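Removed: one protein chain of the complex. Kept in place: all other protein chains.
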Amino acid sequence: MGNITLENVAKRFGEVEVIPPLDLNIEDGEFVVFVGPSGCGKSTLLRLIAGLEDVSGGRILIDGQDATEASPAKRGLAMVFQSYALYPHMSVRKNIAFPMKMAGMPEDEQKRRIDAAATALNLTDYLDRRPGQLSGGQRQRVAIGRAIVREPSAFLFDEPLSNLDAALRVGMRLEISELHNRLKTTMIYVTHDQVEAMTMADKIVVLQAGRIEQVGSPMELYRNPRNVFVAGFIGSPKMNLLTGPTAAEFGAETIGIRPEHIGVSTESGKWKGRIGVSEHLGSDTFFYVEGTGIADAITVRADGEIDLYHGDDIWLTPQEDKLHRFGKDGNRI
Amino acid sequence: MARKTTTGQRALITVAAWGIGLLISFPIIWTILTSFKTEATAIASPPVWFNFDWTLQNYIDVNTRSDYLRYFWNSVVIAVGSTLLGLAVAIPAAWSMAFQPTKNTKNVLMWMLSTKMMPAVGVLVPVYLGLRSMGLLDTRIALVTIMMLMNLPIIVWMLFTYFREIPGEILEAARMDGANLRNEIIYVLTPMAVPGIASTLLLNVILAWNEAFWTLNLTTTNAAPLTAFIASFSSPQGLFYAKLSAASTMAIAPILILGWFSQKQLVRGLTFGAVK
Partner (left out) sequence: MATQRAHKAARLMISPSVILLLAWMIIPLGTTIYFSFLRYNILTPPPSWTGVENYTYFLTDPAFIPALVNTLVLVLGVLIITTVGGILLALLLNMDFWGQGIVRILVISPFFVMPTVSALVWKNMFMHPVNGLFAHLFRAVGLQPVDFLSTMPLLSIIIMVAWAWLPFATLILLTALQSLDSEQMEAAEMDGAGWLSRFIYLTLPHLTRSITVVVLIQTIFLLAVFAEIYVTTAGGPGYASTNIPFFIYNLSLKQFDAGMGAAGGVIAVIIANIVAFFLMRAVGKNLEL
């Protein structure tokens, strides 16, 4: 079981309110991603759930039990830290065994679980090494191994991939997703990278300045961002946000149109501009179009094989049914 | 520098560096050499360098005539005892300041450092009279206590700078893994802190071993360590160069060897972490 409920949970550091009171429900088995720009309070929220920080108000329920005052050890949660936080003086085997040793688990059961985790995480050959002798990806797997052997009711991940290089990051992302599919345990994952959020989450929680901006599945957030912030944060490349007369034309303060929802033509269209930078990725092509008179640059996605380059004239046409309209307060109309 | 210096330049620098190194350490080298000479060769004019009959007689004489071992033992008890006592008091303090810093932590640390600034001579009179009235003059317990208090600020500071380098996330990980405070200290903190504690121990043993204000003023015979023993050679018997050298060599050798191992810690400890 791993149902976690936050009721009116708030956090203040002295006078500064980092997290105003918020409610959140995390279902058993869900993969929830907290995403937001740095300093938005996502890590603090995770640490409140872990018990590494005291709440300033509200209650935390784990499986229906009030865990607000419980020590981190008593909450039955496991955490993977950004720096991995492996014990440098212990071998990989001892690192993984540590939580079980603390729980007083019998030796043979410890050994069985270590072997199982090592096999699952490809660590069998490294069990007797020290963390210092491992690569970044291997350390990451040890940290995960240490978390899974306790069979926690939920896993907490604090930006676990941010210290890895790009290629490894994609690989580890897949591994964590597979792990979730296999274990079906609740996972709470903190990241500032919306791609990780989109690819891994069952449910995304977008945070800004300690407030929850929107909660929903990746596609819900993608299709129906509740406000300008979520619209600009989710999706890569970013949604084009246009203001002024262009928006007024659609009866809105701001309109948003994703790069993939703009049609491209060399002959005719709604807006005319010139290609500033063109990025040919093979599968797709991205143009940063300047001189349209409606925004500094508009990002559009075109076919991978398209034969247009810097300096070429281009016509753009938005798909009006895919247009997002936002009012004065920034909320969706 | 990434580029290699030419062999010629390197040879030149090598000669200069060795020359200066030998010049600076010459008094020590000369003392050690002299300790193996007879008294006659020790004052021979012109001085004899290596071609003399090496003898251990001075070492034997110093040991048999002057009860050298007792002074040596006093030095060990005072230096090691005061440092261990200091560590016992300082480890919890440094631990909590490194891992639970409050807005007062900096002030407490600075204040501790400021106590180190108090010149010993400023409190010589009351300490001397106080110990005398308690009958503790010339006792090892008095020296151990005072040396501990003298070095406590340095011990706290050194430990603090070492502990601060242990990432807080690792302790949090231990807490998440179900370790209580006791287990956290035994299994995680202590093994990670041992190198820092060892360095602190080393440097403070050196400092206490060489301390020569309180040891000269508060001891006469019973608790006198090597500093005081050597000072007794300032009388005309210091003119027995070979014996003075043998006694000096024995007094400095252990700490010289310890010191060579503690170069890095020395910098950190004596600059209160300001230079690493």
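Labels for the chains are A and B, by order of writing; each one numbers its residues from 1.
One rule holds in what follows: contacts are C-beta pairs under 8 Å (C-beta built on N, C-alpha and C of every residue); 3 or more make two chains touch, one makes a residue touch a chain.
Remember, predicted model here, so these are calculated numbers, not experimental data.
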Among listed residues B:F52, B:F72 or B:W95, the absent chain is touched only by B:W95
Chain B positions in touch with the non-displayed chain are 1-2, 4-5, 10, 13-14, 16-18, 20-22, 24-25, 27-28, 30-31, 34, 43, 45-47, 89-90, 92-93, 95-97, 100-102, 105-106, 108-110, 112-130, 149, 152-153, 156, 168, 181, 206, 209-210, 212-213, 216-217, 226-228, 230-231, 233-234, 238-239, 241, 244-245, 248, 251-252, 255-256, 258-260, 263-264, 266-267, 270-276
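Keep in mind that, in the parts below, only the chains that are shown with their structure count from here on.
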Using the average of all C-alpha atoms in each chain as its centre, how far is it in Å between chain A and chain B? 53
For the complex, give me every residue of chain B touching chain A. 167, 169-170, 172-180, 183, 187-188, 191-192
Chain B contact footprint on chain A (complex, rising order): 50-52, 71-73, 77-79, 81-83, 85-90, 98-99, 101-103, 146, 150
